[in-house]
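Notes to accompany the following structure.
Just one protein chain is left out here, and the rest sit where they should.
Per-chain residue numbering starts at 1, and chain names A, B, C and D are given in the order in which the chains are listed.
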Amino acid sequence: MQVNGYKPLIVAFCCNWCSYAGADLAGNNRLSYPADVKIIRVPCSCRVNPMFILRAFQRGADGVIICGCHPGDCHYTSGNYYTRRRMAMLFSMLDYLGIERERTRVEWVSAAEGAKFAATMNDFAEKVAALGENKRLEDLRCKQ
Amino acid sequence: MQRIGVFVCWCGSNIAATVDVEAVSEALKLEPGVVFSTNYQYMCSQAGQNIIKDAIAEHKLTGIVVCSCSPRMHEATFRKTAAAAGLNPYMVEIANIREQCSWVHKDVPTGTEKAIILGKAAVAKVNLNAPLIPGETPVTKRALVIGGGIAGIQTALDIADAGFPVDIVEKKPTIGGKMSQLDKTFPTLDCAACILTPKMVDVAQHENIRIFSYSEVEDVKGFVGNFDVTIKKHARYVNEAACTGCGACTEKCPQKKVPNEFNLGMDNRRAIYIPFAQAVPKVATIDPNYCNMLKNGKCGVCAKVCAAGAIDYTQKDEYIQEKYGAIVVATGFNPISMDKFDEFAYNQSKDVITSLEFERLTNAAGPTAGKLLRPSDGKHPHTIVFVQCVGSRCDAKAEKGKEYCSKICCMYTAKHAMLVKDKYPDVDVYVFYIDVRTPGKNFDEFYRRAVEEYGVHYVKGMVGKVVPEGDVLKVQASDLIANKQLHIDADLVVLAAAIEPDKSARPLATKLTASMDTNDFFTEAHPKLRPVESPTAGVFLSGACQGPKDIPETVSQAGAAASKVIGLLAKDKLTGNPCIAHSDEMMCNGCSTCERVCPYGAITYMDKEFRMPDRTTAIRRVASVNPAVCQGCGACTVACPSGAMNLRGFSTQQIMAEVDAICK
Amino acid sequence: MQAITREQLINKAVALLADGTVKYVLGWKKGEFDYDITPAVFETAEELNADFVWNDFCGANFSKYLVAKTRKLDGKILVFLKPCDTYSFNQLLTEHRFDRDKVYAVGIPCNGMADIAKVKEVCGDGISSIATEGDALAVTTIYDDEPVKVAVESVLAERCLNCKSKKHVAYDELMGEDGDTLDSNRFDEVAKLEAMTPDERFAFWQNELSRCIRCNACRDVCPACTCEKCVFDNPTSGVENKAPANSFEEKMFHIIRAFHVAGRCTDCGECSRVCPQNIPLHLLNRKFIKDINEFYGEYQAGAEVGSRAPLVNYTTEDLEPGEVFDRRDTNA
Amino acid sequence: MRKCSLDSLNAVFAKIAEAAELYLPVNCTDGSAAFSKWEEGKEWSNNLNTVKSPKEFFFPQTEDLVAFKTSGKNIEIIDTRKEREDFVVFGVRACDVKAFEVLDNVFLLKEPYDSYYTNRREHGVIISVACNRPADTCFCKTFGIDPADPQGDISVWKTADSLYWQANTERGAALLEKIADLTEDCDTAAVDAEKEKITKIMSKLPLANLTTEGWGAGKTQELFDSPIWAEMSEACLGCGTCTFVCPTCQCYDIKDFNTGKGVVRFRCWDSCMYSDFTKMSAGQPRLSQKERFRQRFMHKLVYYPENNNGLFSCVGCGRCVAKCPISMNIAKVMKKIGGKENE
Partner (left out) sequence: MSSNKKFLQEELTRMSGVNPKKCMKCGKCSGTCPAYDEMEYHPHQFVSMVESGDIEPLLNSKSLYRCLTCFACVDRCPRGVEPAKLVEAVRLVAVRKQGANHMTANDVPAMLDDDIPQQAIVSAFRKYTK
């Protein structure tokens, strides 16, 4: 994925039960999405600590997306509800600090939604690529 | 420092076609901790696994990374491989370079570059892995079956026959479920009661089975092998032990105008009733909504006529606590409401009925004693129109019905048509269908018999509207083959209503922490390989609560669920998932934040004396995780501000190492 | 001028010491000047009479001290709590951070505390004495012969200008009159920032946070930051960092700190009071409070003991993270 | 002695900035002052002091020491040091100038010299300025510092309309030479009058009578176990404000930052008030806040003078007095010992 010649780096945290399986399904169905998206498997979206997200930006990520089960479908019943609150708050704060809101996203992708997974990643990668390099949450030491 | 081995799988050409596996294994050789790296056509094959085993021995590996297909596919395989070679199975990490790399990317440079990065992340993670040993918990050797239809009955019988005690919780006053309401069963046309009631009797008489009828599951705590369940037994105002089921009360009760739900409201019962003759338990139940004695204290006829003295107007709801090792959900289905289908005039005419109502209408024990009579005027119908797919196979956006095929309608409609023609050859029978779906043993033959032997008119097309006019129902429909619009004056219209999970399923799923799909069917742990297990350990699925099913399928799934339960209860101990939360007591604030987010109540607190950094001692409140209860979601790890809570197998440090590796 | 006098407080403390209710008194101790007041533990009437002060500069929130003090001290401790302090007190109790049985809490009314920096803006540096005269402060400097009179109202600390409550939500005993919770304008500044463009907001925070010297005063004074060990001090946490080596780390620290106290922060304002660089840190915390109120319903941390903080709670109908922005954009 | 009018100040700054980077205190948005690189339009702050001391110019809060790059299993060591450009710091107060002497004793006394510090020291010219309006928190006099007569490469006095310049070193003289066009020769009368005024003010300051009595070399045994430490440290939050605003605190920690592609080894200010200060594998040597609190003041007032010919490592700038969140400070500590312990 390139927009204006910029190839973004995207970290996707995927819950083991739904979204990671959704990503697998996208693979099974050979639905392509940009290779810039790198998936990290977590047991549940609620395992994603805001520190991981900031860490990713620090280390050079241009976008971070968190994927979990649809609300109500959490394997652990309530994990994604916590994720929803935590990330709503975190994203709001990042926006408050003037960080581009398009760089972060939460998306609910079920194990059956391989197509949605691919479509989401395509869309997200495109939006992030359009923003260009992450300048507002970067650590230059990591870019040398 | 770990000694890590990297094993890159070609997966034939599945990976190797888009990923330069050689380049990946070479690149990963340079990663910190990696002492050995190789690639092979099929790592999951015996030969591939031997490569791993040999390398573990030869290079004294402490951790391995397999770059292969999804961990959901072969993580367990490679963990076993590692264990066989004497390595802790949790020292294995999988880099998913097939589903999430080679299969989604087109060109080799891209695929290779990404595969290397995914490999690096796995290496970074395994560098921080520690051997994990699963905990063990005892198993309560008793099963709970929720729902007493044919699914629950069969499951309970199979488990009980294997020697384990089983409790059935049924919310109706009797077990039997939907099947007890059916007339005949396809494709053999044997009578439902004839094959079901012996099983109900078996249940009642089985020494290993207890029935909690007129009861519901109130609360579920605990976890696989150790569920604590509270069962709410509704007051039936009749002493079950004393009642002989003689039925004297049900004949003398003066309150005669209670719609009989067993006959779907097509006739009436008394306020005290036994749902049907073969009910199990055969015990009367007082309906508190209609009983004059309970409503205003005036009556008491039933108590007077009861020779056994079983009537007890003061009975209260009872709560029963019981421990179970396994829970089987068999909550079944219901036809959907026809309220949104005005075009079929269901609410306007008594002569438009659902198929389940039709079952009662042809049932010898039904409101018409098995005679096919119109509900409106009791006349014999001459033209009957069956409409298939009412509310099934609908677009989600139409918001009227269900997206799925209800699966059983084609067959029971053929059955109904045949039964009509069998009893009343003079009746014209039309069946409007979109597709006739008959995959099943002897199913298509059955349907063809209806057409060829009985002369049922099968019309490819759909009924557009039904208008009651005088004592006929004007049916307007399309015949797609003839490319005509048909206008039929029918006496009776039977709608094959879609079926949906019972309404009690959703709240039950919440109590069980079992997942459901958007249609409220319980989700199976794997659609193909684990079809009768819920993803929640220890919870199993039987019958239509998992998806639409006919009786043969339900019974076979019930048996399958039972065999899974038996397998579980046969174990003395369960080994748990070691990837669970744990708290660093020195870091813990005892603030209860983690406790509040834990969906399993796995976290408790205790006061402990600690030596503080300044050499003083202090009593501090600290969290402790019950390893048998924790399921490893990690909600607590983020809620914990001090980072005292961490998750084994997905530790903060491991995930950060992955982030770092991916982002570098 | 405060409604309760120093003498009344000393008498109360002395009486409670005398009848054995408490063994220690946590109070304000006079300093070199009339405004540099230090929290201290008093044990005798003599100490109290000599050094205890209560004036318009007693801003320090004592709640947090109870965590360490109740752990160490062998007897009950008297603590004086201003209305805003009682919220922190309750929040700490909710989190089981101190032993309630070892504390005797006396609620005292507060008319707002003066900010010495604001006094100096008016009177200049070189203050030699400050005396309270009714609702004004008489400030004498070495540069002026006559004391300058400053209305306390005009030099109130920001947090006191936007006081959320004059009501005590916890105490064993209340001195003076209890007040009510107030409708404050405390979210106005946040709303102003929200109304800016992202670029302006970024510039604003870049300017503010770039001054951070990571002295940790905000964290160390914060009654919500009572972790046994902060993740930023913990080498095994993966995010340890000691210095704001660059603008990322400044943001990281303050975002994560605000996130960790989100739903737990009572908006006591201590963080901004102690910041040597005058960074308006309360605007980060208030942003979260404002968001919580708007997204999940009004919630005041510490209003009652045992309440479930919004971030450890949920409803199935919560708004989606993406909707946060739609919501603001339509409001704006 | 040279003089220039205050009106021509901008031109003077411009001239200096032509020769070298010029830094001076400017007002921040919050009303405090901080050193900032001069450029057209930036004005010299009227504030007495900056929040952060100018020690940052020579000993920054964080600085990279060396970098390591890894490629495969090879490690390459990269010397990241660069020669500092010449720079001028204008507006340094007498106390802060004295603080450089304290730092020099740490970093430059004996070999091996601290090359990072040396590099900056060699390229920096310090222009001090006398304090017309000392604050209530000032107590430089306690340490023998005269704010009327500040040191540095150039000393500057400000009167109502003019600025008076006097070079104290060769580097200072060279710089004055560069702005000769904008300044004129003058006598010292105005400056002398200013000095007298300052001296008079100094005697009126609240802390004017604070002395180092009871402190200094050789006092370790006497003061170490004093009960005052427990009492004074009672309220200490253990934050690092005092150390980080202090012009003489020179402790640092060396840390490695893994960039993912290698390691940057950097040093950053550390605070003896922190619980992990000088933490080693065996733990930290000072376990309680009392011990850490004691360390800070004993170091400034006893250990340092013991090793540096009696020179105290406090210059009385008053920053910690103004900034401590709980208003505990060195002046209170000194008085407590000087008062009660020595009675």
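Definition applied: contacts are C-beta pairs under 8 Å (C-beta built on N, C-alpha and C of every residue); 3 or more make two chains touch, one makes a residue touch a chain.
Keep in mind the model is a prediction, meaning the values are calculated, not measured.
Of the chains on view, those touched by the hidden chain across the whole complex are B.
If you put the hidden chain back, the residue from B:D395, B:D426 or B:E609 that touches it is B:D395.
When the full complex is taken into account, the listed residue touching the unshown chain is B:K460, out of B:R3, B:K460, B:K608 or B:R621.
Only one of B:D317, B:E343 or B:D572 touches the chain withheld from this view, namely B:E343. Although one chain is hidden here, its contacts on chain B can still be listed: residues 343, 389, 391, 393-395, 397-398, 400-401, 432, 434, 460-465, 476-480, 483, 485.
Heads up, the rule we're going with is that only the chains that are shown with their structure count from here on.
Set side by side, the interfaces A-D and A-C show unequal numbers of C-beta pairs in contact, with more at A-C. Chain A and chain C have CA centres that are 36 Å apart. In terms of their C-alpha centroids, the spacing between chain A and chain B amounts to 31 Å.
Once the centre of each chain is set as its mean CA position, chain B and chain C turn out to be 52 Å apart.
For chain B, the set of residues that touch two or more other chains comprises 597, 639, 652, 656, 660, 663-664.
In chain A, the residues that reach two or more other chains under the touch definition are 50-51, 55, 59-60, 72, 78, 82, 86, 141-142. Of all the residues in chain A, the ones that touch chain B in their complex are 9, 11, 16-17, 20-21, 23-28, 30-33, 35, 38-44, 46-52, 55-56, 59-61, 69-70, 72-79, 82, 86, 118, 142.
Of all residues in chain A, only 50-51, 54-55, 57-58, 71-72, 78, 81-82, 84-101, 104-106, 136-141 touch chain C in the complex they form.
Against chain A, the residues of chain B that register as touching in their complex are 70-73, 96, 98-101, 103-106, 110-111, 113-114, 117-118, 121, 510, 513, 515-518, 523, 535-536, 579, 597, 599-600, 631-635, 637-639, 647, 650, 652, 655-656, 658-660, 662-664.
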